[in-house]
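The other protein chains are all here in position, but one chain of the complex has been omitted.
Showing chain A:
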Amino acid sequence: MIDEAKITPSAIFRFLWPCLAWVVLLAILTFAISAISPAMSRIATDTLIKLIMVTGLYIFIGNSGILSFGHGAFLIVSAYTSAWLTIPPMMKKVILPNLPQFLQLVDAAPYVGIVGGILLAALVALLIGIPLVRLSGIAASIGTFAFFIVVSVIYNNWTGWTKGTASLVGLPVYVGPKIALCAASVSLLVAWLFQTSRYGLLLRATREDLVAARASGIRAERLRLVAFVLSAAVAALGGILWGHSNGALSTANNVYLNLQFTIIAMLVVGGVRSLSGVVVGTLTLSIIGEIFRRLEIGVDIFGLNIILPGGSREVLLGLCMLLALILRPDGLTRGLELSWPRRSANRHKLPQENPMELHS
């Protein structure tokens, strides 16, 4: 928490530093990579959008300690809502003739789609969260997964509104690296403000020891619900941008199950207990994933043509998560955040190989 007694620009900067440092790094990477080629620019956009989803997931999992396998549902709900609002009416008449009249005629701007999608996802999170936050541990995780399956099956069979297993096309494609970067920065900032707030601290207390937290007068369920709704809203932003970056949506072939598994793996590999873990995990798995995607297509190394069988990427993803869980259960960052760079004389005393310090 920032000390209210001394709010100066430098104090605010120091307070935001662990978050801002990552934003600056992401900005540099985004502009550098986007400049290489349009294909690289797409990869950067895709990675940033996943980062938003992981950040959303982190707000709940990181602070409450409850693993959620249900955030894919918020991605689905928000993405389709934005699609209904923003696909041009001319196209909607052809693609989704069964959509009700008022949605048929709506021709909303992108930001209306974003707000609408986020609001609906937050509302769904609130309704489903009320019973869910009463559960703890594995029961809560199974509950969230069941919720995901329900939503997934509904959207898969709700042909009139979602085209079922076929693709819903015609979404305006307005998301490029810059918009994705802005959205990712906002998400990271929201997550940072939440985790450093009073609510964040009290929620982490319930994560450490639920009984002791209750005995300190903390209303665990209420705090979890706040985090769950906020987390769903941020993840929803990612879900919406994903749709408007690809231009099409589909619930077929377990697209969202795979996506959800990917973002969970990213968070686990990076470390569920820190915002730095979100960035580190997302970047690490995106880079590894990209290398393997190339290998699946086939590359020539010293005249040797290497082609990996399709699906190696998914196997590798699972392997990374497994390795992380076995070798580094706290993730690559071990729950640490970036510390304020010190320029003091005794700098040599600091451990050089690990420039991170305990923050939360």
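One rule holds in what follows: contacts are C-beta pairs under 8 Å (C-beta built on N, C-alpha and C of every residue); 3 or more make two chains touch, one makes a residue touch a chain; residues count from 1.
Rule of thumb we're sticking to: contacts and distances are computed from a predicted model.
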Ask   = One chain is missing here; what is its name in UniProt, given the choices "Two component transcriptional regulator, LuxR family", "Phage shock protein C (PspC) family protein", "ABC transporter ATP-binding protein" or "Acyl-CoA dehydrogenase"?
value = "ABC transporter ATP-binding protein"
Query = Touching the left-out chain: which of A:150, A:212 or A:248?
reply = A:212
Residue among A:95, A:135, A:201 or A:308 that touches the chain left out of view = A:201
Remark   = On chain A, the omitted chain is touched by residues 1, 4-5, 198, 201-202, 204-205, 208-209, 211-219, 335, 358, 360
